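Data block below; observations after.
With one protein chain removed, the remaining protein chains of the complex are shown where they sit.
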Amino acid sequence: MIATLSYSWPSILVFAAAAVLVLVGALGVITFKNPVHSALSLIMTLFGVAVAFVAQQADFLAAVQIIVYAGAIVVLFLFVIMFLGVDRKEHVHVEPFVAQRPLAALGAVITVGGLIALMAESHWVTGVKSVSTVGTALATGQANVHQLGTAVFTTYLFAFEATAALLVIAVVGAVLLARRERVLASEEVDE
Amino acid sequence: MAHVSTLILLLPLLGFAAVLLNGKSMNESQIGYVATGVVGLSFVASVITFVLLLHHSQRQVTVHLFNWIDVGSLHVPAALLIDPLSITMCLFVTGVSTLIHLYSIGYMHGEKDYKKFFLYFNLFVFSMLALVLANNLVFTFVGWEGVGVCSYWLVSFYFDRDSASSAGKKAFIYNRVGDVGLLVAMFLLFSRTGTLTYVGVFEKAGTLTPTVATLVVLALLLAATGKSAQIPLFNWLPDAMEGPTPVSALIHAATMVTAGVYLLVRMSPVLALSSSGRMTIAVIGGVTAFVAATIATSQKDIKKVLAFSTVSQIGYMVLAVGVGAYGAAIFLMVGHAFYKALLFLGSGSVIHSLHGEQDLRKMGALRKYLPLTFPTFLIGWLAISGIPPFAGFWAKGDVLTNVFAHNKALWVLGVVTAILTAYYMSRLFVLTFRGTERFREVTHGHDPHESPWVMTTPLVILAALSVLGGALALPWVHHDTLEHFLSSTFGYVAPIASQSTLSQWGLAAVDVAAALIGLAAAFSIWRSRSEDEKLTPKFLEHVWYWDDFYDATVGRPLEHLAVFSDAVIEDEVIDGGVMGLAAGIVHSSQGVRKIQSGFVRHYALAMALGLAVIVVYLVARVG
Partner (left out) sequence: MNVPAAWYLVLAAVLFGIGAFGLLTRRSALIMFMCVELMLNAVNLTFVTFARTLSDIGGQATVFFVMVVAAAEVTVGLGIVVAVFRRRASTSVDELSDLRG
């Protein structure tokens, strides 16, 4: 920690805040018995991640994170929880598979540890620059939104159009999946 | 000559094919006469070939039929070797076969398997001719096996009887054990000389080392003991009497059982290379002759006496081969064919007249009821006992004279056997034709009747041959004898009776004395009784317990091995192994199946652990 004193205290503070939010929220997601409580913890995590985004000069993404993730996706989760009526408590303390938790913990720890070790080995950067032509430095010159927009609409245009199609497909799929069976049954009876 | 000699071989085969294909539409006498006819024509062809050979420039002619086996360095033609030895064999084989075929027409009359009988009979003659006419060991082997299998079929002709089918199997199996010897000899000869034709082998015979030559000779001896019923493979022949009497006459007296002797004589150039091999042959022949003669004195079945007599007489022939008197062996073979066939056919006539009775204790005083069978049988009896001037005296005398010149101990054994021969044959004669009538209950009070002409004609012809057969090789004639004719085919010829005339007369006198002693003894004992426990001891009657010995040492252990194999090796080891493998796979599959639990979380866990492994590997690689 002594070595960290060479860093500016605002950035340390921001990092600390983001870390606390993220970790507490994550732990909450996996430990709460009530799904509603888990969803709310998820929101806390998402906020933490948004803070981290801002600290990394990804302003637009921080905003999108809040709006889309916390504002839409988690709300969707809550809708489904309420709709299905599963806000009852799940029996978390009973694990029918005896070895599941220890092995899961082992796997997670090894993976995380390995990843950190790998990243440390390679000095925290891959050393390979991207091949994109828009390789300008961040936070210099143009605003973040401007830069991101240029990239998405020129270099990654095809992916952008594809995601548009993906969203349409997702909506259609969701409507089909959630159709009420009553309609199908009556169709069969008619034949 | 090539065509005529090929006809000798092919005619019986044609007869076989004709009866096989047309048999359903032929009646009994047609089948019988066709079968007899082809063999008779074969005999005529043999005579013509014989005459042609006499006037031929060489004494050895090869008739090439076709290329049979051509594999690598093994060249085996299907070819015939016409030389004095093979033509002699052909003559008496086809001649005696014709007579016995004729006899069978009468003897097998009314049998339900009449056609099958003549089929096998013709096929047998074909095989025997292939055996003697072949110019190489492989073709001979084909004939060798052919006679073996025909013998099996014919011995078990009345296969509804368990004893008959067992006897057939016994004959075949003993033959097969001997065949191993012939195969080993062929392998050895081929590996050392590179050829299997007789001419080729004899040319290169000098290159065989003494050890190999002895091994070949012993292997050939094994084959000969199997086929010719010598010690140690002789006890199939008495059992083979289960077959019809013509079968016993043809196969087990005149032809098949002489094939072993033929083989040894044919291979005489190889025998010449091994004196220990020849000594072994002589000892086996002499001992077999003696042992079989002792057994024959105690048999109660007419055909069994003749069977053991055959073993004993062939023992004489083998003894002659062992001392190198090949000509004497062949002379005895020819003479024996005549009078033994005569005796068998005569006994068949007796059995036929007594409605199938074969026990000597139920015969007697048939002299006045069988006017043709009696005198012919009498001639056969005198011939085999060695009474001059019949054929047996000259032939057996020839053999004993040669044996005397080489080995006194074996000569003594031979003379003792001659006494026994005369004794048991006379016993047979007396019990059958003299003495008191004991057959009334078997014939239900009727008189026995003589056989029809088809059966008695061969008897008469054979009797004539038994009388005159001695003329083939009278001791004072040196040039036109059988032995002189055959001598070109022998590899080593012992000095033919090079003793002084005085010693020859002396030996002849001994032979006659032996015959008369045996004859007189039998007549005095058996004229007045038909059974005597002390003179027919159980030990001799049961073939010196030879069958029991083989049963205990070979039969039972093999049976135990078979049971053990079935229970343990088959059920536990093989079945267990195969089923165990299958069960093992099933079990392991059941175990592996548990991985497919159907739970998503298990699968997810497996993926996570896999990821962990990959990460560890990467870290290790980088670090």
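The letters A and B name the chains in turn, as written, and every chain counts its residues from 1.
To be clear about the criterion, a contact is a pair of C-beta atoms (placed from the backbone, for glycine too) under 8 Å apart; a residue touches a chain by one contact, two chains touch by 3 or more.
Treat the numbers as computed from the prediction; the structure is a model and nothing was measured.
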Partner chains on view for the chain not depicted: A, B
Residues of subunit B (touch criterion as defined above) contacting the omitted chain: 593, 595-601, 604-605, 608
Subunit A residues touching the omitted chain (full complex): 4, 6-8, 11-12, 14-15, 18-19, 22-23, 26-27, 29-30, 35, 38-39, 42, 45-46, 49, 52-53, 55-58, 60-61, 64-65, 68-69, 72-73, 76-77, 80-81, 83-84, 86, 90, 92, 95-96, 100-101, 104-105, 107-109, 111-112, 115-116, 119-120, 124-126, 129-130, 132, 134-138, 144, 147-148, 150-152, 155-156, 159-160, 163, 166-167, 169-171, 173-178, 181
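Everything that follows uses one rule, which is that only the chains that are shown with their structure count from here on.
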Centre-to-centre distance between subunit B and subunit A (centres being mean Cα positions), rounded to whole Å: 101
Touch list for subunit A against partner subunit B, complex: 97, 100, 103-104, 106-108, 110-111, 114-115, 117-118, 121-122
List of subunit B residues in touch with subunit A within their complex: 599, 601-602, 605, 608-609, 611-612, 615-616, 618-619, 622-623
